[in-house]
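Just passing along the structure, written as structure tokens.
What you see is the complex with one protein chain gone and the rest in place.
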């Protein structure tokens, strides 16, 4: 599906492109043209390739979803980026980073955006709408400015994704403090996977944008460079945040492991307190349960009149001493 | 709110700027002008942008609180830095790094400082006062020197923040040695978060200052460069300290985990000592509690005259042997 | 064993090379020649060395299986790469990365591939067959394009290997969640070894290809460079994936260790629950098993009419209180 | 306190400097002059600053004890280094790295060393004495050679410090193997702190010396460069050693933690052996302590003539089987 915005002094005109000649007309129209391609057929691809001198490898790169990058061609600058969003799964912490490739081709007086799937990519869609609504003012700043707008939207999406991840980490941290629940670990692993996946998008995008920002791209004009530098700065921040969140996830895991060790320690203390108090007492009552008999030396205590209260008192005293001892060492 | 110091050979004159023409007058005045902007309205922003040829993106960068950086413009050098301070929360270790952006624009014979919020930033305020009090001598060294003074103050604040973090780490270390208290972990996590947040400020600031220090900035004159190099050296030290403190925090966590392991180990030893001594004894007294009867082979011990004292003596001996054994292995 | 494809405008001719003069004829034939060498004898090696001016050290590098690399020679570009595949062992997780060196020599109008062992390397074999089947069209693009096709195939094999490793990691992760089984650890160690071995192949290959991709190689023509850049991009992705998988393996190990700690914690809790409930009760029944007699103070309870039900009730109540307590702390 | 060595063809003359004119005389004397400043008063500082054109910031850097560095000035090269030594505290492992700044200013035919405190820095003192004793031969090689000698001495001190740290690590390792003593952890933390502090000195010193070694410093003559390269090589080695020692300290901590885990494991085994043997036996004797009576089915064993020996024998057999089992699994 191919559509084109053609901007001329007067305003913007939107064209549906059905044939290669339509495409050529759009390209050669006066003013700035934005050709938007989504879910193109093989023939449409061929036509695009011919009309805009786009190399077959570039189109294949988009289809194969390779790493983001910027490449210079005689006629145009090719920027391959990816949108990224978080797809929540069934359980709380089951989530995954979903990416979709967007190809941007910036020529002398045209820009072409190419997406693979039918469903429109929101970042592209919104800028496309804003061209329609604001009578092409976006295109008035040249094709590179339109490309900047799309990239800016995509990078805004990255910040949204990172916000969601931060929320998840905070939920996990709260969960950790409430008690050592093994589901927390799954959540942390999911977050780590997300950050790894996202880093694989953000790092090369930063590289790709640095090319546009530092003035090496032939089809980025000087006044637009400032804007690309701004997006580049945002990406540096995003990569920074990714690292920070990985560190926080690691911190949450440490706390989790600690809570577990702490809990084991406390369980052991309780066991030890119970055992230390009652095992000796059980021994004592066992002594007076023995059946020795027949002789003045054999358990004479058994027949002393106050033996039972004396023994009970003795055991109570020992217990009190132990309880005080355990309380002093704050085991109780 | 806009105010300006205008320094001329004679001394310093302080002007309140109410309109764009005031602003232009201040800018074009003979001598060096320092324009201080705080919590400016949208109209004031526009006026500033026009009078000092400041690009809209620069002002947006300050508002959006992006990473510190230095950017060169035809008319001026733009430095975006951040003050950092520690905001203590309710509990002992609940603290957070708070940052506030400060924009510095250094022109030929003017310097402009811009802060977003109403409350004055202490670093800017103190230099501003010193200009008033010392009859403008700060401005006598040119606008870049005034910028240096503000940056120097901000970086001094970083050292203050790191001192507070060091104190917290020391408190935690002392706490760790007193016993494995889980609140210690929260404290360590807070410190780690603080250091991560602060690093996100300090690293790019170092980069931003290296541009000023190594003579690449058009509006920094040779004699002032030395001063910027000095601030840059301080920032290198700050980044170093940040890493050192992260390492110390990691060390404190290790000690904490160890104390916990050590404690579990000791708890287990105590349990084992109690169990090893009393469980066999309880078995022995259980034996003589059995009711076998009717036959010379059935528990003849029960009727031996000195059986009871003999058994008690035997158990005492076994206990003594075990106690000596445990003491030798220093379990007691 | 030496064979050659000679491509001329007309089509492709396949020659078996038996003598040095055959080799020279193949080399000097009009059009593009691909000489494929496998398991060559020492004499064949000498002939190749003489005819194509290949340095003895290059041949030795292939035999010694050194790190992948690209080297420039006056007459040709030498690329040493390795195929990598996973050889499954006897047990589930017993697997090993197997590599085989492939030497590529790209000259003006000839390309020579050299493998050490008799068995054909699939990557070379498949391109060789495609030259035969498609009447030499691969060679029509020049010797460097044929080299690209072989490299592309080899790198495709890397992706296959990484897919297998990913499957193994996922199997391990599933195994970990089912319970702490020590065989899981062996599996993780095997994966880590695999990734280490594979990284030793992938990293230098990336370096070797960067030389070809950035236009530094004399025998790579401009139109082919794009293709090498494409393979290079794939290798960057492969190195990335390697790191990601190492991280995932580390994550699986952490989960494993956690599951173990968790399990120990639960075992301890169960023990503590059983001990905390029954040890005191056993003490109580021990008390009433004592044989004190002869006096109003010696165990008068024993003869109270409802003593037994009362004691049993008391013990049941204590047990209930403890069970409720343990359930509240979710120990049960 | 200012003193000066003035070296001329004839020999060395030592002058005490009391006034600014003395200082100027020393500076302008024929031959090479070494001015040594220690604990200078504010006026002396001013005089030095004026006579040798030393910038106020340089003097401040020394006072503020900032990171080591080399800076070029029109008239001289400024090198700021630090001596480092280990100050042992009260307890065995209580030690701290103590540093003292030394400023070196190398001019055309003069060298100036500046230390802050009254007590003489041994490294400076020893070279100063050797100038006196050997009739100025050190100064005969120029002021840069004298600076080299001082730096060489300081770096020798670094090796001494590292030797002491190595000794401490070895003591700790020996202590770890003797048993899990918590004081070991304090020792390791002290070592880690020391290495962190020392690294903060050694790293920038290496940078500072690389400037002198690679011929970028205007006041270092070609024949002296070799010597600085030598000191630089030593510093590279020192930085290397620092990393190695950090790794060894980490290794010692791992061993410590392991010894602890090992000990806990053994304690648990002992407990389990005792409990596994005696708890079932206690149950058995409990059975025959029951008071069932009145019927052929109620504990008929009690009246069998050889019941007691039979039960004892049975229990002994069970115990033997368990002991053999535990010994086979090497738990005993």
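By written order: A, B, C and D. Residues from 1 in each chain.
Basically, contacts are C-beta pairs under 8 Å (C-beta built on N, C-alpha and C of every residue); 3 or more make two chains touch, one makes a residue touch a chain.
These numbers come from a predicted model, not from an experiment.
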item	value
Touching the absent chain when the full complex is considered, from D:66, D:220, D:271 or D:307	D:271
Candidates D:10, D:74 or D:294 - the one touching the absent chain	D:294
Absent chain, residues of chain D that touch it	226-227, 229-230, 233-234, 236-237, 240, 244, 247-248, 251, 254-255, 258-259, 261-262, 264-265, 268-269, 271-272, 275-276, 279-280, 282-283, 286-287, 289-299, 330
Interface residues of chain C (partner: the chain not displayed)	55, 57, 61, 66-67, 69, 71, 179-180, 182, 185, 189, 192-193, 196, 200, 253, 256-257, 260-261, 263-264, 267-268, 270-271, 274-275, 278-279, 281-282, 285-286, 288-291, 299, 301-309, 311-312
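In this text, only the chains that are shown with their structure count from here on.
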item	value
Labels of chains that are neighbours to chain B and to chain C	A
Shortest contact path, chain A to chain D, counted in steps	2
Equivalent-chain rotation between chain B and chain A, CA atoms, steps of 5 degrees	70
Same vs different contact residues, chain A with chain C, by half of numbers used	different
Separation of mean Cα positions, chain D and chain C [Å, integer]	41
Junction residues of chain D, two or more chains touched	289
Chain-level touch network, classified as line, ring, star, complete or other	line
